[in-house]
Every structure is written in structure tokens, then in C-alpha cells.
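All protein chains of the complex are present and in place, except for one that has been dropped.
Per-chain numbering from 1; labels A and B assigned in written order.
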Amino acid sequence: MKSLLEYVGIEPGRLHFSWISSAEATKFQETVVEVTESVKALGPAKHMIKDIRKVA
Amino acid sequence: MSDNSQYQPRIAAFLCNWCSYGAADLAGVSRLQYPPNIHVIRIPCTGRMSPKFILQAFRQGVDGVWVSG
Partner (left out) sequence: MKVAEHPRFIDMDKCIACGACYDKCPKRIPNEYNEGLDKRKAAYVRYAQAVPLKYSIDKDNCIYFQKGKCRACQKFCPTGAVDFEMEEQQRELQVGSVIISAGFRPFDPSPYVQYAYANFPNVVTALEFERILAASGPWLGHLVRPSDEAEPKKVAWIQCVGSRDINSCDHPYCSAVCCMYAIKEAVIAKEHSKENLDAAIFYMDMRTFGKDFERYYDNAKEDGVRFIRSRIHSINQLADKSLQIEYATEDGRAMLEEFDMVVLSQGLEISPETAAMCRQLGLELNSSSFIDTASFTPVASSRPGVYVCGALAGPKDIPLSVMEASAAACAAAGNLSSARGSMTKEQVIPEQRAVAGDQPKVGVFVCSCGINIAGVVNVDEVAEYAKTLPYVSYVENNLFTCSQDTQDKMAEVIDEQGLNRVVVAACTPRTHEPLFQETMVGAGLNKYLFEMANIRNQDSWVHSDQPEMATEKAKDLVRMAVAKAALLSPLQEVQLEVDPGAMVIGGGLAGMNAALELAKQGYSCHLVERDNALGGNARSLRATAKGEDVASYLVELSQKVEEEPLITTHLGTVIKDVDGFVGNFKTTLAGDSGEEVVEHGVAVIATGASEYKPNEYAYGSHPKVMTHLEIDDGLVSGEVDPKQVNSLVLIQCVGSREPERPYCSKVCCTHSVETALHFKEENPECQVVILYRDIRTFGERELLYKEARSKGVLFVRYDVDQKPVVEADGEGLKVTVRDHILGRDLLIDADMVGLATAITSHKATDLAQMFKVSMDEDGWFLEAHQKLRPVDFATDGVFMAGLCHYPKPIEEAVAQAQAAVARAVTVLSSKEMMLPGTVAVIDQSKCVGCGVCWTVCPYQAIDEDENGLAVVNEALCKGCGTCVASCRSGAPNLRGFTNQGVMAQIMAL
């Protein structure tokens, strides 16, 4: 999936997977922070948004 | 949008109803604070997760996608 995204120009760092059990509220919070920070660091997504619409 | 500290990404979060969605609810009960950038879409199970959803989300202009079981 990540390589497909990379192929269409989306950085793999924008896609995250995790496993959290329903009792792990703290882990949830930590993961949200982590995901948000990592996406933030990449700046706004530039690819695919308009390109594909043009194609379509 | 050029100033990174002001930039607020939009993130689509696909959460499994039984696991991460429950954790998200419990985080609320415990009043744990986190950034408001994630927008939760509840799915019955991560097995439901289709690559098309991820592509559609990016196409829709989200800056990140998070899938959690």
C-alpha cells in the first residue's frame, strides 16, 4: 500500500497503521500525537488531489 | 499555509469499532488531551478496510490516513 502511494506521489509517512486494544487509552493518545506530528512534518499533501481530478 | 507551526493537517482515522474506537472513547473518559486533527470514521473491523478508502481519502485532500485495529 505504501509503495503504491509512493508511486502516485504520496509520501509513505502519511499513512499509518497501528493496533490498540480498547483498554489502551494512553496508547491511543500517544499514537494520535505521533501520527499528527509525523503528518505535520511532511507539510500539506500536494499530490493526487487535483492531478487525478484532471485525469478523471 | 507556509508557516509550519500554524499548519493544521487533516487526518482521516479509520478505527475498528471493537478496539481503537473503544480506546478513543476511553481516552475521552480519562480526559486525555490530543491534537484535534484526526477525524474518526468508525469501521466494524480493520478487515473492512479497503485500499480504495485510503486512496479516496488522499484524493479528497487529506494530509494523512491512520488505520488502527
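Just so we're on the same page, a contact is a pair of C-beta atoms (placed from the backbone, for glycine too) under 8 Å apart; a residue touches a chain by one contact, two chains touch by 3 or more.
All values derive from a computational prediction rather than experimental measurement.
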Residue-wise, where is subunit B in contact with the chain that is not depicted?
8, 10, 12, 17, 21-22, 24-34, 36, 39-45, 47-53, 56-57, 60, 62
Contacts of subunit A with the absent chain, listed as residue ranges:
23-27, 29
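The rule we apply is simple: only the chains that are shown with their structure count from here on.
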If you average the CA atoms of subunit A and of subunit B, how many Å lie between those two points?
9
Residue numbers on subunit A that touch subunit B, as the complex places them
1, 4-5, 10, 14-29, 31-33, 35-36, 38-40, 42-45, 48-49, 52-53
Residues of subunit B that touch subunit A when the two form their complex:
1, 4, 7, 9, 11, 13, 18-27, 29-30, 32-35, 37-38, 51, 54, 58-69
